[in-house]
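See structure below.
Shown here: the complex without one of its protein chains, the others still in place.
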């Protein structure tokens, strides 16, 4: 579409002052993120995997030679200006939690041990009915009802902002996956939602209270897990009203990330798909939880939809109708905190002849997720300053199940998501869109 | 860039009448291509892998719901209008050659046996010094010098056109890879080139004679192998002068295709690369030839450059400087006509933590290449009617080593190549470019 | 143990006259077996995978140079002397069934089509409660009770023997896996068993009737599936009484076969095991059945025990205690009649350092099982002539869950099983046992 249809957003305010990044959850992902930011600030590590820190963006024609770093092109908060706030039902500080998580090596944690010990989790809103299998949940808020608990979170936010001198905030959910909840009448309007909180309605999960608190305090909310959280009309309307960006759901790491790379490649070449078999082995608490058939159902649904949306069997029935798609997750303790994915892909080419692709991926979940927390926080803060609000589809790049405007199908193709992200930045800064046409070089 | 910079090409003439597709080489790729077209024409098979036959193209906004088949959007030659012409130094007809190649199953060949037997190769220009290891080369032209041989090819072209009633032609090189030749003074101007032909200069390889003949006859030339063929100033100038599209080099199948899918995925996420080890096992004549270190050198160079161009180590030294890239090809007879690739990819994420991806690809070279022959023929014919001439960068999608304007780096990223191809079609037909911005849905 | 403890068995009678091989089940395994025997008889194929046809046996010292073919060393029935008899609830003849099974290629079946069409299944004893998911079961015996059905099978056996002129018979169960049944009081004595048959007791499954009929008719019984069949006191006592050899259970093909190769290799080197993750994808009816958690439970138990028995965690707790062993089977239609296994093995070496082995096995179940049917039939017939009776532990080599004398742990190590098999043949023929000591070459 041409740019002329779109009024350019207001010129974004610069990122001055401190930015508070709030994480409900101070486990493997959050501590890997926090420890990493601190190591990078001290020059001990490189923020690999973060677009906001490392990627460039091409501007103008190929031959113009203009490709600044994204962080030099748009005004993002600097790492030195970041302060952290976290909640967790387990009382361990960030040092203890990082050591327990076993993601980072001792030798990477020790040099910043004092810094990490200083980050202590605020008491969390927690009920074991929403997340089973968490033991040691002793660091928990009490209140007369859920609305009161939400108000306590809001107070926590204001306290952290005030004590740290932060001028802006962002919240990124890095907690565990909650039980599946379908949106009901309680989730349709803000009035119904607030009443449900007051009545301790079961359909109001803790993550919703965090999202509500963030939006009410005027800070963007990003959801790294598949639970509803802010993905219903009441909170989305509230976000529009308060001018707050919201995005989700479920960080796109590991096998699903790989699928959104390979599937567009098959489709680009119009190669058919007979079947895609995916199995995962995990040795940590995630694996234990997802080995349970009930918990896995939720995850499975989100994982299965990816291929269908990319491949469009309704458009290409001869290529993609009725392919077999199996996804399995198995708990396998020897894998420890790492994760191993194995994919077998049966494709068909010219005249229907079969071929096979097999992929073995030895990956690390928190290592892939941590830079996403950083990017989402910085881009959401930027979006807020640029006057954007509500669902941020341009951040689909980071999510397994991107939130979109009602009626739109989410875009899962990693490369279209990337184009969308970069063209949005170009658009917000008044630069031309890149179309890769390039005929002018030959005329 | 905005469309306004570009004058739209002249409105393409419709594809009326017959199109002759000429293949120098009537081996595994060409016979798989020809047999497939015939099977599809008879409704026996589906042309999987062919964009020109199966892909759709989105026009306008997502919500417009306009996604016609490419072949309904632009005027391409119909399969029923295609006639074939081929040269080969081995005198086998297309039926005998297909059976020998062992790509297609007997049960797929037999129903069209009579048709295939009717395609007999014209005598080829052949010298064993340019392609070793071809035995049984008994179907060979003789002439007083190379220019005379080129004129004989031109006469062949005219004969086929006339006898078949074809109004347009395209030539796609599907012959073997020739010995490496560096462009010299003989390749700089058309005068020097014609003189060199007359003097039987060693630097004039057979494939150059075919390319010269095609361009002189006003038919587009596409090069599926890595040899020079039409990739030098003399023939490129001639193509511009004669108004003929040209493209190349080396069909992007198998492992390199996979690399141009995975590498953009790593880079999109700013994940670093420590090393990429690729090995291939092949059991056919290709494998035998490439097991020879000398022949492999040429192929290796082209295979190695792909990763560097996509990953840009000069822009991202912390991610991609000095990664180890090893490519090996081994002759392994049990693999027969199939091909097996094994890749081990060592990547690094947040704070430098290592992860591994391993890919095993059981593929079939001719099955992947055949639909490319069809697409290149049809798109090149379309380009000619649209008034385009010289190098067709928008067809980079099909090539391992895309020809580009001097001074431009070739684009290897499969997804950018795809965008370029589709946006070119949109542009030629006066449609808007797709940028995936989509902010209008949220305003 | 020294040979002197053992009286040598009576010198085996020679294999003169015809041998009838009876298979309850005329599906993929049985037809692949029968078609193979016929092709080998006609000189069209080689009986690869069959020890009885292809293996040699070393006799005496290495330097003696005596290594005859097993079939030249012991008197086995000749392929030309084999006749076939089969039962199946589906009325398809062997040709129709082989085509349906999709194991052998059409071009391998056609030359022997007439022969296969001549093998029509006798009506089977069948009840869907013991094997679900078999439709088209129209070729079924009726009778007043189970004992009557067993007598009908005995009559079938006698008829086949008489009409074919066979002097000896063997029965090999190649039918589907039956529902799990624990041995009860009905299985303890032959009287109780016969009474239960008369009372149509639910604990008497069809396969038991076949085993009973075989033993009563004095022909050896071999069990290729994991169901009980002949593995309980009543039938084992009967076999001793009637002088009939019996062996089982469950053909050792595919992933379990591979496990019994690799695990002894790890143990030989005293390398530890942290975990072994196995997943299987199957596209045929077996896969469909085993994708059902209930059916899988039986199979899983047998698959899991293999590693423990070989590795002896009770003897080597530091190496093998509490290793994680996960086995999964998934139904995945694109794999068709083939089978794909993927194993990930986490081992530990010197000082506990970890290493990983990953195995991908693209195999074919019926191709691996068919030569076992042949070997078991021929060796069981030989054992009968050699005066052996009851459980044949020396045939453990062929089984996933070998039957052994009460109180003995089954031997799963493929290499010990092989030694046992060959040393038994040597013993029966009065040759020395091989111990691989060989010190005499150095003294």
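Letters A, B and C mark the chains as written, and numbering starts fresh at 1 in each.
The working rule: a residue touches a chain if its C-beta (ideal position, glycine included) is under 8 Å from a C-beta of that chain, and two chains touch if they have at least 3 such contacts.
Computed from a predicted model, the values in this text were never measured in an experiment.
Annotation: of B:164, B:179, B:200 or B:279, B:279 touches the absent chain (contact as defined above). Listed for chain C, the residues touching the missing chain in the whole complex are 1-3, 5-7, 32, 36, 39, 45-51, 54-56, 60-63, 67, 104, 108, 257-258, 261-262, 264-265, 268-272, 315-316, 318-319, 348-353, 355-364, 367-368, 370-371, 388, 390-391, 393-394, 397, 404-405, 407-408, 411, 414-416, 418-420, 423-424, 427, 432-443.
Within chain B, the residues in touch with the undisplayed chain are 274-275, 277, 279, 281, 323-324, 326, 328, 330-335, 340, 342, 344, 346, 358, 360.
The rule we apply is simple: only the chains that are shown with their structure count from here on.
Chain A and chain B touch with mostly matching residues; of the residue numbers seen at this interface, over half occur in both copies. One finds 53 Å separating the Cα centroids of chain A and chain C. Chain A and chain B have CA centres that are 40 Å apart.
Residues of chain B in contact with two or more other chains: 360.
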